[in-house]
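With one protein chain withheld, the remaining protein chains of the complex are depicted in position.
Residue numbering begins at 1 within each chain, and the chains themselves are lettered A, B, C and D in the order written.
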Amino acid sequence: MAIGWYLVVSALIFSIGAAGVLVRRSPLVILLCLELMLNAANLALVAFSRMWGGEDGQVFALIVMVIAACEVTVGLGLIVAMHRRQLPIDVDDLRELQG
Amino acid sequence: MTALLPLAAAAHIKGPHIDWASLSPFVVLAGGALLVLLVGLLGSSIARERVVPALSFLTLAATIGCDISRFHHQASIISGALRIDDLALILDLVFAISAVAAVILSAREPAAARAGHGEYHSLLLFSVFGMAVLVSAQNLVTLFIGIELLSIPLYILCASDSRRAASLESGLKYLVIGSVGSATLVYGLALIYGATGSTDFSAIASAITGNSVQAGGLLSDPLLLTGIALSIVGFAFKASIAPFHQWTPDVYEGAPTPITAFMATATKAAAIGVFLRFFDVAVIGTQETWAPLLAALATITIIVGNVGALGQSSMKRILAYSGVGQAGYMLAGVVIGTKLGIDATVFYIATYLPVNIAAFAVIVARQRQRAGGGGEDISALAGLGSRQPWLAWPMTIAMLSLAGIPGTVGFIGKLYLIRALVGGDYTWLAVVIVIGSMISLGYYLRVVATMWMSVPEGEPAPARAAAARPAIAGGSPEADAADTGGWPTPDRAVANAEIAVVAVLFGAAGVLFGIIPSPLLRLVAHAGRSITGIF
Amino acid sequence: MSAVLFFIAAIGAIAGAIGVVMLRNSFYSVLSLVCHLVSLAALFLLLRAEFVAAAQVIVYAGAVMVLYVFVVAYVGGGEEIPTRSGLRLLGPLLALALAVELCVALLGTALKGISGKGAPYLPGFGTPEHIGKLFLTKYLFPFEVASLLLLVAAIGAIVLARRRRGLEPDEELEARYHPPLPSWVGSMAEAGGLTHFEETPGRQEPPPSPESPARPETEPIGSQS
Amino acid sequence: MTLSILIWLPLVIALIASALPPGLVGRATAIASLAPLGIAISFLARFKLGHSGLQFVTDRNWISAFGIHYKLGLDGLNISLVLLTTVLFTASLVWAASREWERPRLFYFWLGLAQSAVLGAFCAQDLFLFVAFFDLMLIPFYFLTGTWGTGDRVRATMKLVIYTLVGSFFMLVAAIATAVLASNAHGTNLTFVLSALQHLPLSHTSQDWIFLCFALAFMVKMPLVPFHGWLADAYRSMPIPAVAVFSGVLSKVAAYGFLRIVLPLFPYASVHYQTLVLVIALVSILWATSLAFTTTNARLVIAYSSVAQLGFITLGIFSLRPQGGQGALLQMLNHGLVTAPLFFIVAALAARCGGSEDIREMGGLAFRAPVLAALFLIVALATLAMPGSSNFVGEFMILLGVFKAKLAISVIAFLGVIGAAVYSLRIYIRTMHNPLGPRVQSREISWRDGLAIVPLVVVILVLAFYPQFGLRRSENSLKATMAPAEVQEGLSPAAVALVAPVTAEYCPSAGPSLRGCTP
Partner (left out) sequence: MTATTFGWLVLLCPLLGTVVIGLGYSRLPGRTPGWIATAAIGLSFACAIVMLIALLHRGENHRELTSSLWNYASSVGVDAKLQILVDPLSVFMVLVVSGVSTLIHLYSISYMTSDRGYSRYFAYLNFFVFSMLLLLLAGNFLLLIVGWAFVGAASYLLISFWYRRTTATRAGIKAFVINVVGDVGLVLGTFFIFTHTGTLDFLHTFAAAPHVFHRDSTDLVVGCLLLLVGAFAKSAQVPLHTWLPDAMEGPTPVSALIHAATMVTAGVYLIARMHPLFELAPTAADVGAVGGCLTLLMAGTIGLAVTDIKRVIAYSTMSQIGYMIMGVSAGAYSGALFLLMAHAFFKALLFMAAGSLIGAMAGNQSLDRMSGFRRALPFTFGCFVIGGMALSGLPPFSGWFSKDDILAYLNHRGGGFEIMGIAGYIGAILTAIYTFRMIFRAFLGDPCPEAKELAEGHLAHAEAPTNPQTGEVEDTDVGFPGPEHHIAEREWPMKIAMGTLALLATVGGFLQIPGVDDAIRNFLAPTFAGSRLAAAAPTTGADWIGLVIGGAIAVVGVAVAYRIWVLAPGTATVIRERFAPLYQLFVNKWYFDELIDFTIVRPALWFGQVAETVLDRTLVGDVITGGTVGVVGAVSAAVRRAQTGFLRYYVALMLLGISGVVIYFLISS
């Protein structure tokens, strides 16, 4: 398959992830959607890596994976902390800060 | 990381040459952060509450020392992952100084105790490390990991005052929006990699300018340009450029104030620094395309930031919006894409640092004094001029400097920016800056007016405050302070001495460099020189 | 063959992604993501990125997702009520616009590689050896920094999620300020106005004052731990 | 004795005085303010006549990266204004010293800073230095008005500062653009020194927009209609010592800026926009005059009269004739000298009718206060530019210049002269004469007030006999400053000789580029 196809898939996943961030209210799912976006980037990186025949893209993808893991960890930690504080696990209810 | 090196040798892979001298700031920072983390685990409260800040302070001081010692030694280290040049070093100084201020301001910060002093300070140091990586980065991977190492500790630090819901809320907001930004950035970087086939800035630059296979074809390639577009968004988010700024006020307000101070100065500097690196090195070839967009973004940012600050009542929000506006000014310096533009931007960052720190220090002081809350409210500043001039003066200087009044360093910063803009044929952007400054007077002067020209509201009725006090609030000096309308009893004033010292020192720097700017100017003049290939 | 595999994997990845977004229950979303990740790993394999694919499956679909599941279980992410706001409509529209733009960018490029099947395959491409070499030479610094990043994430998780005894008086305070609601709250009796519930403090807003005494307590308590 | 000492001495005095006990600060500052006055007089005495160039020059690199110099100097244009500044500040301090102020140290500190900044603005011979001082001098007034003012002071002071800084910020851009474009066009190093810039003429398009920026700043500061929106509130709210120097000196800095900067540096634009500026000045005169004879607030009458006077001064400058310029310079001096005592007198009047500044509540004050009435009369007559006063000579020369340049404008401007008579006498009669007002208690002027007012009146009287004082030093400098514009207008062959070094050749356009506006 042409590299372009992979890229189209990656673009679609990226967009779906973005849409997910917009429509979902649970921070947990939003984190999942962020994973989607990062994965889309990974797919693009790997596809480009294949295209150019160099492994830089793959290395980049691995690093992105690490970062995704870190973000998830911190994000989940936050959610747990919020749950501890008996705060609603719903981004629409987090409106103390506004204006 | 040194432990890994023998392993590499064992596998007969020749590791890259490492210039330890140039790497020293990084080593010091990382080592210091780890040490602080470990010391923080000790049982003794003295170790945690006294030694940890002291160690952090020492680490930062050592970093500053290393930075200074590396001036004029340009080096590209670790297989071209980092470039230690004057631009990077000056920005490193900014980060370190900002972090020093944050460490001092955190001395009695409840968030630090809550998160654990060791964790809190090591996160701060890791963030500084990330910033240093970011502005030195010479390839996309380093850049991305730098930006993440900068951000993730900050997400945590924002949420570290977990007692307050607002702190958690700000942490989550920052995290989500930051991650969207990161994802966008990394997608953009992927596209740039796809278009150029390389992750190195220099290779990217030469691919764009056509020294490579695709001679001349890349300049208007949609793939590359979209990559640049997405990266712009990623950076813009970090620098709080409108319309990617919306997290800023909320996060600044929710985060512990010392962290806000750090974010407001260091993060912004780092983001603008990476703008300089990325746009003036890697993709300088497409300047014709991105410059107008950045100019437009700068315009929007200046307007939105300054206008947004007008009706606010929380000082932290005012400074957040003001920071948005100031980011617009700095971005204007990036747009020019000349050596002068870089100098001006770096200088502006350097001028922005002391006064902003001074302002935040005053807010911290007021928050401490008003234990009952509302210390960050603008009304908490009422009457400060007559009650605590040593706090009122730094705040006044900060506001005037941010507004660009002569005699302060902000004025010289504006001068430099406008000079660069006019010289770079962007006079209209200079006019936009000026219009933004005019709008900004509306709130900067309001703050000053509150301090010097109004009487605190609770002034005549201390009895009412006492009656409203909940029964459990007795017995602590804070509560007593709250009784007297938040004005300090003598010992409270002394307790805030270190904050006042920070405020006064940074405020004084704001005036000193406003009157004698030449040393600072000479310093930043090296920044532009370190980026070759532009004029 | 590869085309068939590609379509299967691609459809799987996209379907998984859509599932993450569309499924109401967070638990199902997580599972859907796992499906997506596995499909993605297949795509990686098709792109001859063996090591990445392996890491994807092991690290991501394995470790990270387990974490997710634990947290979902802890927090109890039940059914999510769909948003009432205009974003329900605007979100997909924006995403669609983004997708179109990205596709235009990806397909509109003059790069010949895009329409090709990639560079000629060299033996060892994408193997752990090659990747490892890169990590120890060219990407040594990011590699080292990544370790710091993981450390930071670990600290973060601890800082945020740990419960320090005594350090969080909030819950006790919470309890003091928000005594359990009387049994009749929410009952028909309340609806009928038979009780005087004005005396009970509402749950809506914790008064700001409990924060003030909380602060000095940190110091003595800190020394006990 | 260098100019630096003169400039910074007031600030130093204020700082030293703040170490004294609060009760003494005022008197100490007032007495010490005689020192700058004395220094200014010594400069006047040592001033060499017949020189058109700068004297007593201090020139030091300030910000070498931008070619910004700390360059000070006196010539005919500013010597009398420097003297005026010291005189008025001393008078204001003397006036202030006899009163109690809250937080006196801060009060006198701001006044000291204000004086230093104003003196700096007058002495600055570097464009950027001028801009810096020009903006800086506003800040003390922001605090003075906001902290010690009356009425809705915070609103008023915000309005004042924002209005004036709007102009100043545009001027900042314009000033930087001047230097940058000049150095770009001529391939020289960046410099902000005025004398150097004068030899680096800008292209016509650049001059056009830069001129407008400068003009905006100066017109807001003066103010001229329609940029006077801040005036009424600010003048009503300012404490008397502040308003006296504000209207007496600060507005002159703007007019001085036209002479010092705009005419020599942007001769083409000055000629190009001459009619526009003249019309604005004319409208200001008429507008302010009509406001002055309808408003009932005594301070506002003076405020609007200032607007009208500054309209005249602008007319004189933009007649682009030496007579007009000389008249304008003389009038700056005169107006400063009359407006400050007027404000002191208004304060005295208000003190005699229960604090009200409304002239409807005044009347008949002259009865037991003949000295006050006489002082007021002299000042009022000087304000309306009664022939025989130095003000008249100024106005005469201004109108003569305008007459030569634009006859019609001069003729219409005379309406302002008549109007001045109406409003000056109106306020005099409504306060001093007419039946006794309801709450009026006629009292003679106190010797403390007299200490501030009488010397100024004496100076007014002396100048009435010898207006040449304000003219003789400035003639050569003024001719030199007007010469480029005159050459531009093709007027005077003599002026060509004065600007001989300036190459009037075409230089490449460097207007505000629109680069980056279109994708």
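The definition used in the following text is that contacts are C-beta pairs under 8 Å (C-beta built on N, C-alpha and C of every residue); 3 or more make two chains touch, one makes a residue touch a chain.
A quick note: this is a predicted structure, and the numbers were derived from the prediction, not measured.
Note on the chain not shown: across the whole complex it touches A, B, C, D. For the chain missing from the display, the contacting residue among C:Gly12, C:Gly91, C:Pro142 or C:Gly156 is C:Gly91, taking the whole complex into account.
Touching the chain that is not shown, out of B:Ala229, B:Ala270 or B:Ile531: B:Ala229 (per the contact rule at the top).
Screening D:Leu106, D:Val262, D:Ile345 or D:Ala366 for touch with the missing chain picks out D:Ala366.
By the touch rule set out above, subunit D reaches the unshown chain at residues 159, 163, 225-226, 228-229, 232, 287, 290-291, 293-295, 322-323, 325-326, 364, 366-367, 370, 374, 377, 381, 384, 386-388, 392-393, 396-397, 399-400, 403-404, 410-411, 414, 417-419, 421-422, 425-426, 429, 432-436, 465-468, 471-472, 474-475, 478-479, 519.
Interface residues of subunit C with the unshown chain, by the touch rule above, are 83, 85, 87, 90-91, 94-95, 97-98, 101-102, 104-105, 108.
As for the chain not pictured, it touches subunit A at residues 18, 21-23, 25, 91-92, 94-99.
By our rule, only the chains that are shown with their structure count from here on.
Between the CA-based centres of subunit A and subunit B the separation comes to 25 Å, rounded to the whole angstrom. The distance from the centre of subunit C to the centre of subunit D, each centre being the mean of the chain's C-alpha atoms, comes to 65 Å. Residues of subunit A in contact with two or more other chains: 7, 14, 17-18, 31, 47, 51-52, 54, 56, 59, 63, 67, 70-71, 74, 77-79, 81, 84-85. Not a single residue position of subunit D touches two or more of the other chains. Only residues 101-102, 104-106, 108-111, 114, 133, 136-142, 144-149, 151-153, 155-156, 158-160, 167-168, 170, 207-216, 218-219, 222-223 of subunit C touch subunit B when the two sit together in their complex.
Across the interface of their complex, subunit C is touched by residues 1-9, 11-20, 22-26, 28-29, 31-33, 35-36, 39, 42-43, 46-47, 49-56, 58-59, 61-63, 65-74, 76-81, 83-86, 89, 92 of subunit A.
The part of subunit B that touches subunit A in the complex is made up of residues 140-141, 144-145, 148, 152, 155-156, 159, 162, 165-166, 168-173, 175-176, 179-180, 182-184, 186-187, 189-191, 193-194, 197-199, 249-251, 253-254, 312, 317.
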